[in-house]
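Input: one structure, supplied below.
A single protein chain has been removed from this complex, and every other one stays in its place.
Chains: A and B, in written order; residue numbering restarts at 1 for each.
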Amino acid sequence: MSTHSSRFAARLMVAPSVALLLIWMIVPLVMTIYYSFRLYRLVSPDRTGWTGFTNYTWFFKSSDFWLAMGNTLALVGGVLAITVVLGIAIALLIDQPVKGQGVLRILVIAPFFVMPPVAASILENLFMHPQNGLFAAVSIYFGSDPILYMQDYPMWSVIGIVSWEWLPFATLILLTSLQSMSSEQLEAAEMDGASALSRFRYIILPHMMRAITVVILIQTIFLLGIFGEIFTTTQGGPGSASTTLPYLIFKQAIVAKDIGRAAAGGIIAVVLANIVAIFLMRGIGKHLDA
Amino acid sequence: MGKIVLNRVNKSFGDVAVIPGIDLEIENGEFVVFVGPSGCGKSTLLRLIAGLEDTSSGRIEIDGKDATTLPPAKRGLAMVFQSYALYPHMSVKKNIGFPLKMAGMDAAEAEKRIANAARILNLTNYLDRRPGQLSGGQRQRVAIGRAIVREPAAFLFDEPLSNLDAALRVSMRQEITELHQTLKTTMIYVTHDQVEAMTMADKIVVLNAGNIEQVGSPLELYHRPANLFVAGFIGSPKMNLIDGAEAMKHNATTIGIRPEHLDVRADGPWQGIVGLAEHLGSDTFLKVTVEGLGTLTVRATGEVSLRHGDRIGLSPQLERLHRFGADGKALA
């Protein structure tokens, strides 16, 4: 199906989406680049001017920046690992013939309905709070001291909260892929004498690879920008222990009121996101017949 | 009316010429079959006529008017697709009526035409069903019905029977042939199956690598193939082609003899050993290995009690022998 007129119409019809996204991407980006080379602090609005790369070098010299980089990686990597592994396990379990599939499925996707600020504040207060949280009560019941989650394990706490939010997504995608598996293939493997474990390793897992790449691709897109969960719970603390790159930028803009520096941080984040994007697209784009 | 003329029609994708340049005249009311192996450009040629692809150069005339750049809908042609391409969300009636709705025809007239098409195609009892509730043959008829109601200048069929099972294919083949006799409208039919081509066509166009190898009636192609390609493509089982010393005896580079023109005779000039005997009841197909000639296929009439390993003699009917030159063209 390709005549000149249909190709022309096609180009015309993609145009609005492309144009809008280009504007949506370029205008703020150009403005951010502009501010990143400016001295622009809200606390001293009179002192303005060009500052060269000062805003950028501040980040690379700051130990907080490298900590934030590490935390961002830990967050993305941690959540991906937890959701993929648990997702596979739960998908394998739910794929079995069980009673009440429908309600079961609703329960499993329930976290997806919860907006991030609600998820974060409920988990922080009702569950992880050292005095009144449910986890504290459980610790006390077993005779140990309550764990100060936000204090002692801030990054793990954030990873836990975000993993809970994304688990339904991973589970559902993996489950869908599992259900598209041909049972003849598995029966053939069984006839060939493959144990349950090797059936999983050599038949099921390779079949799920495409679904796993989709989970990784889509989650990474969302995880790189995680902000609300940290804002509602640890505020990046204690100290900078749970500050990720987006949160560090936010602190520069809102707390330090240094627009120039925040803009430079934004550009760094954009560049890093693009590097990750390129790797993801190269590595994973191949697996998608998108 | 439905006279279609192709003048130096060319289709290229980038540097690759799928159809280097074709001249062809299709007369009004003719049943023309484009036949050739997969990838020979027959479907592309049909889509060029339909207007679903642009011609790179050349001219397509429909009823004397230049249609080269007209959009598909304005060419007055109707097409039946390989997958039938029925609209799954519409009833049979709405499927058949869709082109009329698009043309803005008034409801009463549309109703009449739909009823008429349904009657011709035995679909009257199925008008309220969805395509998903129909059998393969019925879906095929709906697709044809959708084409008929428009009263097009010509029908285009793109391998319409290839998704049907063997028995249904034979009966649909007859239905389409009968339809052509009733409507007397030009039909262009694409297939890779030479049996379909032979049984249905008034005129066969044999295509290979985007070029026309030969145009002619089924029996013309059978009796006088213009070249080795047509000789090998038309006829089932395939014509035996022999080159080397035996061909030299007949002043040709290659000689061809159809399996049905080889007689089994103990004193035949070609002595060989039976490799395989396929007993069909009405015929027996023999694969016979002849020293110096290779393996020949023989079609013997009726039941022949030959088996693997038997020695037999073959005698070609010399007046049915085809001779080809070094360029692959038939020698007079």
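In this section, a residue touches a chain if its C-beta (ideal position, glycine included) is under 8 Å from a C-beta of that chain, and two chains touch if they have at least 3 such contacts.
By definition in this document, contacts and distances are computed from a predicted model.
According to UniProt, the chain absent from the figure is "Carbohydrate ABC transporter permease", selected among "Carbohydrate ABC transporter permease", "Molybdopterin synthase catalytic subunit", "Phenylalanine--tRNA ligase beta subunit" or "Chemotaxis protein CheC". Here the chain not displayed is in touch, across the complete complex, with A, B.
Which of B:Gly2, B:Pro99, B:Pro259 or B:Gly272 touches the hidden chain is settled by the complete complex: it is B:Pro99.
Screening A:Val27, A:Leu73 or A:Ala256 against the full complex identifies A:Val27 as the residue touching the chain left out.
Contact with the chain that does not appear here is found for just one residue of A:Ala74, A:Ile147, A:Ala194 or A:Ala273, A:Ala273.
Residues 50, 52, 71-73, 77-79, 81-83, 85-89, 98-99, 102-103, 146, 150 are the ones on chain B that touch the missing chain.
On the side of chain A, the interface with the absent chain consists of residues 1-2, 6-7, 9-11, 13-14, 16-18, 20-21, 24-25, 27-29, 31-32, 35, 90, 93-100, 102, 104-123, 125-127, 129, 131-132, 134, 136-137, 140-141, 164, 167-169, 172-173, 176-177, 180-181, 183, 186, 210-211, 214, 217-218, 220-222, 224-225, 227-228, 232, 245-247, 249-250, 253, 259, 262-263, 265-267, 269-270, 273-274, 276-277, 281, 285, 288, 290, using the contact rule stated above.
To be clear about the criterion, only the chains that are shown with their structure count from here on.
Work out the mean CA point of chain A and of chain B, and you get 57 Å between them. For chain A in complex with chain B, the touching residues are 1-5. Listing the residues of chain B that touch chain A in their complex gives 51-54, 71.
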